[in-house]
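One protein chain omitted, others in place.
Then we have subunit A:
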Amino acid sequence: MTSPEDATPVKPPPSFSPGVARVPSISRYPDDPDSAHSIDAELAEYRSGSSPTPSLATTTELPIRSSSPHARSIRSSTPQLARSSLGSPFEGRFDGSEDIRSLIIRAFSPAVAVYASDDTDELVRNKGFKGGFWELIRPFGETVPGKVVIRDSVGSSRAWEDYGVRFMDLKGFGRTPAGRESGRESPLAQMEEILEQQLESSEGPLGTTIPSKDAQGLPIASPLWKILLRQILSTTSAAPHETFNHPVASVIAISSRNGSPLETLRQLYAESSSGEKRLPDWVHQEYLRYYVLVHDEERDDIAESTKLYDQMKRHFGLHCHLLRLRSSQCVVTDDDSVQVPICEWLSPQEHLSGVGEAETLVDLGTDGTPYLFDSDATAIRTFIRELIVQSVIPFMENRVAVWNDQVASRRRGISGRFMSVGRRFMTFGSGSRSGAAGASGGSGNYDSTNNSYSPDSPEAVLRKMADFAFMLRDWKLSASTYEMIQSDYKNDKAWKYHAGVNEMCAVSMLLNPLAASTKIKLESIDQMFENACYSYLTRCSDGPHALRSLTLAVELLKSRGGSATESAARWAMRVMDFGLVGPVGQILFTERVSTCYASKTPVSGARWGARRRKAGMWSIFAADQWLKAGKATQASACLEEAERLYADVLEVDGVFPMPEMQTFVDNLRHAVKVEYLGTRGFNTQDEPAPGELEATEETSEQLANVGKRAHRHSLIGLPAQLDAGSLNTTSGVRDPEDPPNDDFERA
């Protein structure tokens, strides 16, 4: 290992380099490229350095792969939502919250089941997709190209550019709930494991996770936080109490290789609706069937397929599609090869297996993602767009309208209220319809042995309608429906339903861009989240759902701005208090508390109203925890962030008025620095660490207000050991009052 003397001059990590960290915050905005790109500049310096250490040279060649999918998703999602929510009060405060909102909205996309015949799966398997047809189309479903126009319940239509669906394997659907019962806590543990893996992969000798900044130099959500958020949102599998993962439609696919196509289709339909592939009883069986004929371009005759397709259209109506694919496998070197997009929404379990798979392929120079012919990709995109725009969306709109008319409006009217009251006290009415009516005071539709409603009962239909409206992004309708059925669930003591409805009601209220301008009561939203997490945790001990609702609360309240950010921070503290996340998750939530406070902007024209001190404090705590976890890079980033936050409120940059705080921060800075350089292989023995620490302790005891500045010197002086250049900048900060102290501390 080279010692600092003979290597190129090494800039210390940003948080302790005086020149960067102590620039007053005003000059830290776009016209100051220095601070925003300090690490990049540092990296560039490294690469062009005359004698870089060998290990560094090799690692710089590796692209930082872990961050690439996010870059893609950011690019693809932000502008669209920003455009679609024109006129919302979120403009002008673009700190990545639109991005997070889009992520949350897309997390609740309609699910489409895929059930392909064996010959189709085999055809696709030849193309290199082991999971069959489902795996081939799955990544394409997450973003539908072009605008998707959705009409809401009052008839006004709105175009969305970031719409998507989630394809799910019908074969895997039935056994998911059973698997979940065995390891209930496992999703949370898996989430932690993924975070650790991501940390490891970004933790190479030079794998600095550069804190991404937007145009204003404010850090947007860290990539790790986004990973965690995405995991939290995709953890939950299909459950009776919410219908987001219940299939809205089912794609039934056959291929042109099939000998008896219509019989196969009929058989597949029968299997999925009454046979062994039938969905569990609590799933509404009435969903759209969509028939796809996969035509093999290379082996089969298109005339035959067209004839068959016409026949299909005659049998099954409009919900058909002819998908023309080439059956041979595509490799990178082919002329018109395109990379298959990476799946954005993987459950933690899939993520764990998927990441392992990608790692083994790194050596081969590929990403582990398969390739497709350009024509195939276009065909699939066209198919999915047609499926969604012409079949799925109209079907959902229609269902919402019908249920709204038949079930919800009856309930809303005066007689409906009377009915529900009557039912409650006299136990008659529609309760007799359900066979498993428990006469325990509830309405009778709730089956307390299975903890579910039958899908035909008005309670379940209303929930499904509200979920449909939510997925169609008609949050006004969904919020009012959720609110309406809330009390029913409470009376039936259907606690999981009750929790879910409270959660989604608050979420749709927060997502509704129209309600954002009108004053909605934050207390009522807080109360709903409170109910949701109490029911989830205490009554049902369902950790993943509780974590999801709390995280949604944090993110949506934060994006709302104003006084809601404080309640967002409070919910983040609740998550940590409940211990729902693992150690790395705890630190990420600590960071998030800091971001929540930091996003509270001061009253215009006044110095007060911001929460800079609180944000800085949480950032310091996060740095401390990162350091304890041995991640000096992250700790350093947090420290830098803390300095930036504190810059506005401290009289002199980096000097805290409180002596014990000062001591703690100074010790932390030093420890982070030692660790940071240590992980990069520098010999920290040369540094005056032990002596410095003693000096710190000594001086801290007799610290009065004045003594602090002198004390500050010792740490400002530290980087000078490594970088002679930075000494010049420090001398400007030096306090001319008491130079003799310097000698004392150096001794």
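Remarks
Heads up, the rule we're going with is that contacts are C-beta pairs under 8 Å (C-beta built on N, C-alpha and C of every residue); 3 or more make two chains touch, one makes a residue touch a chain; residues count from 1.
Quick note on the criterion: contacts and distances are computed from a predicted model.
For the chain that does not appear here, its UniProt entry gives the protein name "Sedlin", which is one of "Sedlin", "N-alpha-acetyltransferase 15, NatA auxiliary subunit", "Vacuolar fusion protein MON1 homolog" or "Exosome non-catalytic core subunit rrp46". Across the entire complex, the residue among A:321, A:498, A:545 or A:611 in touch with the chain not shown is A:611.
Among A:316, A:534 or A:664, only A:664 touches the chain left out of the display.
In the full complex, subunit A touches the omitted chain through residues 570, 573-574, 576-577, 606-614, 616-617, 620, 649, 651, 656-661, 663-664, 704-705.
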